[in-house]
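Quick one: structure below, then a few questions.
Only one protein chain is missing from this complex, and each of the others stays in its spot.
Going by the order they are written in, the chains are A, B and C; count residues from 1 in each one.
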């Protein structure tokens, strides 16, 4: 059966989260020469219809990019016991569902270190998308990393909004970034989906550095993006598609240890990252992978040890 | 709130007020001539898309601007056809134009760029870059004046300066020229214009097309100045806020400037703060988002001042004895 | 003397407008490199080719009946209510509050209670624009536009800050309790031996919508109130002459209109999502304008037009799913229908009138 992929509201080409999912699906399609179904949601209310329509049409497995599918999937999963579902960023406890969650705090920790090491002002910024625990998890990891690299570092944090619209508001992303720059930030990390396009744009326009998220966004403004926190949604989608109808259900945690999380260095940003920065970060990554260094997960107890 | 933050917020206000101001002045021409226009939003949106698309394809933001104006004028023409030539309901026509733009932009963007209804990001010459005014750098060291001139006044794209310059120009056109006299007359009593031997149809088309031009600039600014590309529904209600500002301004150019700056300020504050803490009272961001609309309703209710629209507004001109 | 026979006015003009809209849409599809004929076939099979398709078509139809009736009732009082979107949003709030906070053990009880909640909240949202129009002459089109935005802000605030269950990331209410779940067409038709798709969301609210059509027809053409609404809509000075209170009629017509728009929430919030999410209305309030214009503001016309738009909506969703034609195609069609039946009415009408005039002279 054809697999299917449903993107969240930010849209397939948000250059970030959804686009990562798309990349994974494309990779699978190119490698296998097979086809898949996909749809971009236009509104909250369509989640269930999209899910059902694919299930009705016999798509299998059906992958959903985004936590917001949780409740729709809860509804639908039981009605199609023979269909396998995979949901990203959310845990749904159904026998035919694979829940893929990422240790975003780990990757954010790494880019936080890079940001603090690169910053000349000692102030770095964070622009989140929708204000939800998941994004706070990014922020918290980032702050921890920055403080680890420079205990005196100041981190300015802003969230874009409280609704899914916060994923697709580049104007607001840019304005928030400009505000942070005026407060002294010279590196700004975003975890804001399509909104981040505006963040990186503003950073580039104002001559400071941005940090991308989810996908490798270094190419968007070569030399102006310090790095990108890689959340290998593409791998998750690729794996789910590859597994096909034999998809293993249950919870799958993707972290530094299993290559699900990382940071990006390529020709667009190699000049920005010195050897010692790289060494420091790689060391931390190794420690996290080995369990020697534990980055606090905001979602574990809804608190963050550092501000 | 310290001085620098204030400058930042005002700076952001100017950027955000610009599309409102352009659209508001656009509406002013149309409505002063007696053609109500709730299709500002749609015209801006169409212009935003086509300007971004053409700027991307050609790499020239000026060509993009022209294309955006063209798209907006095309919709203005439809509005003119419906409300002037075929004497249809201007409100319904406006509603239709908004939907037409909302649908067509995504449809065409999707088939053109295959990026889920958006254009690729614009780079370099495909965008309006900020202009640094003379002496901005020289003055940057001066306290107080430096930031005001250097950050607040200088450093916007050419369209911003154009929008602000349009306020006195519009005033002058409306109140000091023959065209303005006739335009205002046709919005108050078209029969007077008609019997004076001047074509009501031509005047109204002129007004509607000027409205199209300005909406086009507003849309182009959104996509190529404020942002770097088109995304679906990127006007996000700005056309309606501009309409609200127009009512708030009682259809007068200078008032329009103040109204748009006020609404721009509200947007700037809403962008910057999730919740605004005013000494213990926390104003949620949603309140700031809807404040322009609430203010307009209060204003419309006539509790503060009275908004009297042009008398012949909204009505097609039918010859009567 | 009428310029045209009645049937031409009632059927021919909307039909021509629709054909024009369809023709232009086909051109748009061609322009973006797709095959319009294939698109139509896919829409028909997707919307009408299975009980699953029908289930969605009727589900959307139900929404559009309510919002279309809302526009139509206001229209008869010469009020252009484009606040259906906001009123339906608030209707959703009414439904959600009723379902979440009232003990409703069975749908037979839950349905009327939620319906009352929906209608009350929808009507309440029409109240201020109605009052301002009636008492202070504030243009209802502008105020209802503003109220759509205010409704979105209000709902946003409530869902994010007050109604979202603790620990949830979605800005949405909790699931409604089991007792409030409405029977779907599957549940309703199974006892009489008709196999209807279980997955489709069409539910008992469709029947309510049909009843609403009938009720609106009776109201407008068989009751004193309807008589007064229509008289007021035709001429306000005449209404005053006849002792019809303009303020009262404006208020009542808008309250009924807002209530009808609010009732839509019974279908989408209670019948389908079973919780209140952001933007649950999905533009149905605006489609109501197209539906009412197309249906000539007559309840049965609204029913037909709502079916048509239900078909377009579901067919469009299918298109978006299986082709690269985005769902926005429906928005374009909707826009063209509004344009031709509403704003460019004279363009269609004038040549027709001329034809009929010459036919009559010839005869």
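The criterion applied here is as follows: a contact is a pair of C-beta atoms (placed from the backbone, for glycine too) under 8 Å apart; a residue touches a chain by one contact, two chains touch by 3 or more.
Convention: contacts and distances are computed from a predicted model.
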Choices "Ion-translocating oxidoreductase complex subunit G", "Putative ABC transporter ATP-binding protein YufO", "Molybdenum transport system permease" or "Na+/H+ antiporter subunit E" - which one is the UniProt name of the chain not shown: "Putative ABC transporter ATP-binding protein YufO"
Chains shown that the absent chain touches, full complex: B, C
Hidden-chain contact residue, picked from the options B:63, B:192, B:276 or B:298: B:192
Residue, one of B:15, B:43, B:127 or B:182, that touches the chain absent here: B:182
Chain C residues touching the omitted chain (full complex): 1-3, 218, 222-224, 227-228, 230-231, 234-235, 237-238, 240-245, 357
Chain B, residues in touch with the chain not shown (by the definition above): 175-182, 184-185, 188-189, 191-199, 311, 319-321
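Here is the rule we go by: only the chains that are shown with their structure count from here on.
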Of A-C and B-C, pair with higher C-beta contact tally: B-C
Chain B and chain C, separation of their C-alpha mean positions in angstrom: 30
Between chain A and chain C, centroid-to-centroid distance (C-alpha), Å: 39
Multi-chain contact sites of chain C, meaning residues that touch two or more partners: 156, 160-161
Chain B residues counted as touching two or more neighbouring chains: 117
Residue ranges of chain A touching chain B (in the complex, touch as defined): 7, 11-13, 15, 40, 131, 158-159, 161-162, 168, 170-172, 174-176, 178-179, 182-183, 194, 197-198, 201, 205, 220
Chain B to chain A touching residues, read off their complex: 4-5, 7-8, 11-12, 15-16, 115-118, 121, 130, 226-229, 231-232, 234, 268, 271-272, 274, 285
Parts of chain C lying in touch with chain A, wherever the complex brings them together: 52, 56, 156, 159-161, 169-172, 175, 198-199, 201, 268, 272-275, 277-280, 282, 317-318, 320-322, 327
